[in-house]
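A protein chain is absent from this complex, but the other protein chains hold their places.
Chain nomenclature is as follows: A, B and C, assigned in order of appearance, with residue numbering initiated at 1 for each chain independently.
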Amino acid sequence: MIERLIESGAQLFLLLALAPLVTGFIRKLKAKLQTRRGPGIVQPYRDLGKLFRKSMVIPETASWIFTATPWILFFSTVLAGMMIPMVTAEAPLGLFGGALAVIYLLGLGRFFLALSGLDTGTSFGGLGSSREMTISALAEPALMLAIFTVAIGAGSTSMSEIARTAIEQHWRFFAPAQMFAFAALALVLIAETGHIPVDNPATHLELTMIHEAMILEYSGPYLALVEWAASIKQLVLMTLLINCFWPLGLQPAWSGFGALWGIGWLLAKLLFLSCAIVLLETTNAKMRLFRIPELLAVAFTLGSLALVSTFLF
Amino acid sequence: MLMRLLFDLQFGDRIVTLLAALVLVLQIAMVAQGWIVAHIRIFAAQSFFLSMIAATIAWYNHAPHIYIAAVLTLVVKVILVPILFERLVVRMEIQREIEPIVNVPLSVLISGGLTLVGYVVAESFYRPGAAGLGHNALAVAISLFLIGFFTMINRRKALAQVLALLSLENGLFLAAISLTYGMPLIVELGVLFDVLVAAMVLGILVYRIRETVESMDVSRLRRLRG
Amino acid sequence: MLLIVLLLISAATAAASFFARRRTVMEAANLVGFAGVFAVAVFLVAQVLAHGTVSLGNGFFYADSLSALVILLTASVALVCSTYSIGYLRDDERSGALGDDLSDAEQIAQLRMYYTLTPLFVFFMMFLSMANNLGVMWAAIEATTLASIFLVNFYGRVTSLEAAWKYAIIGGVGLSMALFGTIIAYYAGHSLAGSDAISGLNWSVLAQHAAQLDKTSMRLAFILILLGYGTKAGLAPMHTWKPDAYSQAPIPSTAILSSAMLNCALYGLIRFYILAGRCLGVEYPSHLLLLFGLLSMGVSVPFVLAQKNYRRLLAYSSIEHSGIMVTALGLGGPLGTLGLMLHMTYHTIAKSLLFLCAGNVQQHYRTDMFGEIKGGVMRVMPLTGVVFLMAMLAVVGMPPFSLFQSEFLILRAAFDGGHVLTGVLFILFGTGIFAGMLIHIGGMILGPRGDTAAVERRPWRNGSLLALAAALVVIAFWIPAPLFQLISGAAQVVRGQ
Partner (left out) sequence: MIAKLFLSAFVVWLTGAVAALALGRHPAAARRVACGSALVGSLLDLAGSMAAIFAGNSTVIGLPFGNPAFVCAIRIDPLSAFFNMTLGVLAAAVSLYSFGYLREMEGKRNLGAFGFFLNLLLLSLALVFTASNAFFFLVAWEVMTLVAFCLILFEHEKEQTRKAGMLFFIMSHAGTGLLLIAFLVLASASGSLDFSSFHLLASRMPPLQQGAVFLLFLFGFGVKAGLVPVHIWLPDAHPVAPSNVSALMSGIVIKAGIYGMARVFFDFYGQPPLWMGTVVLALGVASALLGVLYALMAHDLKRLLAWHSIENIGIILMGFGAALMFRALGYDNLAALALIAGLYHTFNHATFKGLLFLGAGAVVEATHTRNMEEMGGLIRRMPVTAACFLVGAVAISGLPPLNGFVSEWLTYQALLAGFGTTQSLTRVMFPIAGSLLALTAALAAVCFVKAFAIPFLALPRSDKAAEAREASFPMLAGMTALAAVSVALGLGATWFIPVFDPITQQTLGVRVSAALVTAHGWALSPGTPHGGTISTAGIALFFLLAGAAFALPLALRWRRRSTRGPAWDCGLPGLTADNEYTATAFSKPLRMIFSALYRPSRSIEAEYEVSPYYPSEIHFESKIEHTLEKRFYDPLRERILAAANRMRGIQAGSINVYLAYIFITLILLLLFGVRG
């Protein structure tokens, strides 16, 4: 029992520590590709530290939902993080929920974030919430089809089960179903974490920002919590993508040396995925809002192709 | 020789058929008729021949109560009703002619067709050697009924319609006496009483229509629709 | 013995109101007369339940449970309508609806005509239900028609004259066909022994020897009777007189016409159906009856859907119900006949209640067009509004009310007997009628008050309304045992046991 506690504590620490690092790394890499120096990799840690120490301004019109949302968002994202296998195939809180629970916990966080956006009473908040909810609603069927394809392969929706079958059948990645599912899940990842073709994380230009618009009114520690939760969500989705399709390096159990080896592999895969994302971001321009459904329709067709191909081939 | 004829059933049967044919001819004449007063008189003649048929049947079948029926028909349909209607016609001094909906030649043709229908329907009833006199009178009765019905449809004037209705009941009376030597007396009385009251009631109605609509033309009474 | 008393009382009522000079005497005579008739009818029912059949004058008058039921229904409707007519005619007199420039004497003459003709009308209906001889029965039906012609023409307007004329002529033609049918039936029974005696045409005699009757003539006779009494019952295509007559006659006579007269016409048809059924087998008559029943239901649907006048709407609803009852007769069997008899009883109550409510509304709004009332009857006349809605729901066959039970039995007979198409058409037409009635009558009753004047107290009319409404509600949940025994007895008679 104690051992399980240590494992989950380690995964929790890893989750919290790694998330800002990944965001920092992506920003640094993007800056490098745009031939500018860009802030250091550890800049997000500094921002979080600074924000936690600053005082806060809460809008007059805001109700208790505005103040409760950061906590709900943070805890639901962390809980989702605990339910997926990062280092070992066995997710610490795997019992509490599988793939569906992860999707719906992220949904819960998003639900309250949208409410807080509208709670401020500014049009930016409303703008952001409406777009965020619409895009995530359209992304949902594609995400579900990808998860279903993987789950059908593994015979269950529990993430550890999916990871374990991924480990045993190395060749599985090259099956067409897996390829289509991977592509669909990648597109959904881009849409959910708000990267360039769907939403520009760096901008505060009213017309283009989606995620930023909702958290415009947050300041101080609450802004830190929301930012941190956003990066954790990005890490969760990336790990989900990795461990469902590239299982190499996933340890069957938390033996001492194996853990280090697992973390090493995790970092390598995250590095590779981040480079792919940055590459995608720098080579593409942001799409018009009403072109995004077409992108998500492509993801949906990829998902259904994945599903059909599991049954055909 | 005459006396023998009086008791020879065969001869009685032929007389009844002859009179029945005469009644049918009068009915078709009534269809082709253009004048109300002539219409009434033909109806009276028709009723007279009917009572003659009743009398012959009563004579040959020794059924006394048919005599009563014959006399009653004579009184009611040959005397009372025509007088009532003629006084009605005179008092209301309406134009005398009847404008039928279907022109005369076509309506005569239709009555011919209806007679044919009468015979086709009655044909399934003929059992060879059936006793009694006018068993073949059923066909005549049915055609009388159908022609009377057709004349009702064909008439615009209220009084003409009433007359057609009464001629229709003549057909029934023929059927009653010829097929079953008359219904039980009570029924005969009931029927005749109802025919008389019907004639009076319809007369009153015709009079009311004449007062309120200023013309006997029933086809203009079309206000109640849908 | 009771049979004669029954006739004497109604005849006496007619005479009393004919010779009375003041209106109150006429009203009292009618009320007391019909109460007496009702009481005697109840005694008759008790006697019929005890001895099976009551006959008089060696078989001239013959009352079995079927005729007892019809007499009871006629008596009850007549009683309720007489109480209603007192209030109704007083209101008509006050508002000058009887005729705008009539002096007092003329108005009294008008009322006298009503108060004498109604008991006469009821007299002949009673006579018809107990006449054993088919010819006499025909004469009685003819007499009811003649008596009711002037009731239809009571208001003397051009439209009521037109309605009376059509009622008379179409009725006359129909009944002459019925007479022809009776003659042919008598001819069919001609070969029987002792057929020329007075009892030759008696129904009870013919019923016993039905098997030996001549087949082809019975077939012709049944067709003619179906067309003849079908005209009086208002079956399509002979129904055209009904909407005109019901929308022009005074409300109490329409109520009697639509319920009691319908029962008597069906009574005649049932008597012949029993004969034809025994002689030709049930197959032949049921096909014809189903054809005419479904035709009547079908014809009334469009008229209910696109109707602008609520009294004509109720007329078409009663055409539909005569169609239902004829279909039930056509289906036959234990369920069909029981359904028919139950339906006849429930329909009498519900339809007369519906017409009485329509009367209340018409007298207050002075019009019978939906367009001119524009809703709000519930707010102006709460009692009439609620009872009207309730009666409409009952007539349409909504379950809490009892008509659903009889229609359920009829439908069950249809489906068990394999007539699936009949059942489906029955339900389809029922839904169409329901939609039409709900939209029109619901639209009229519900809605804001508008600017119509408040309604004055109306003891007589609302009293009879409440009595019938109470009967409707009680019978939905509980039928008195003797009444149910009478109804199942009548059903057995129809089945020919």
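Convention: contacts are C-beta pairs under 8 Å (C-beta built on N, C-alpha and C of every residue); 3 or more make two chains touch, one makes a residue touch a chain.
What you see is a predicted model; the values in this text were computed from it and never measured.
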**Request:** Name every shown chain in contact with the chain that has been left out of the document.
**Result:** A, B, C
**Option touching the unshown chain, where A:24, A:85, A:197 or A:303 are the choices** = A:303
**Complete:** Given C:243, C:268, C:336 or C:489, the correct residue touching the omitted chain is C:243
**Message:** Looking at the full complex, which residue from A:56, A:253 or A:271 touches the chain that isn't shown here?
**Reply:** A:56
**Item:** Chain not shown: contacting residue from A:19, A:48, A:86 or A:99
**Value:** A:99
**Message:** One chain is left out of this view; which of A:156, A:169, A:255 or A:283 touches it in the full complex?
**Reply:** A:156
**subunit B residues that touch the omitted chain in the full complex** = 101, 117, 120-121, 124, 142, 146, 149-150, 152-156, 161, 218-219, 221-226
**Prompt:** When the complex is taken as a whole, what residues of subunit C touch the one chain not shown?
**Reply:** 165-166, 169-170, 173-174, 177, 216, 219-220, 223, 227, 231, 237-238, 240-241, 243, 284, 288, 299, 301-303, 305-306, 338, 342, 375, 378, 393, 398-400, 402, 404-405, 408-409, 411-412, 414-416, 418, 420, 423-424, 427-428, 430-431, 434-435, 438-439, 442-443, 446-448, 475-479, 484
**Item:** Residues of subunit A (touch criterion as defined above) contacting the omitted chain
**Value:** 55-63, 65, 67, 71-72, 75-76, 78-79, 93-101, 103-105, 107-108, 110-111, 114-115, 118-127, 129-131, 133-134, 136-138, 140-145, 148-149, 151-152, 155-159, 161, 216-217, 220-222, 289-290, 293, 300, 303-304, 307-308, 311
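We take it that only the chains that are shown with their structure count from here on.
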**Asked** Distance from the CA centroid of subunit B to that of subunit C, rounded to the nearest Å?
**Response** 32
**Item:** Distance between the centres, which are taken as Cα means, of subunit B and subunit A, whole angstrom
**Value:** 102
**Asked** Using the average of all C-alpha atoms in each chain as its centre, how far is it in Å between subunit A and subunit C?
**Response** 79
**Prompt:** If you look at subunit C, which of its residues touch at least two other chains?
**Reply:** none
**Prompt:** Multi-chain contacts in subunit A: which residues touch at least two other chains?
**Reply:** none
**Asked** Which residues of subunit C touch subunit B in their complex?
**Response** 133, 135-136, 138-139, 142-143, 146, 149-150, 153, 156, 158-159, 161-165, 168-169, 172-173, 176, 179-180, 183-184, 186-187, 190, 196-198, 200-201, 216-217, 220, 243-244, 247-248, 303, 306-309, 312
**Prompt:** For subunit B, which residues are in contact with subunit C within the complex?
**Reply:** 63, 121, 124-125, 141, 145, 149, 152, 158, 161, 165, 168-169, 171-172, 175-176, 179-181, 183-187, 190-191, 193-194, 197-198, 201-202, 205, 208-209, 212-213, 218, 221-224, 226
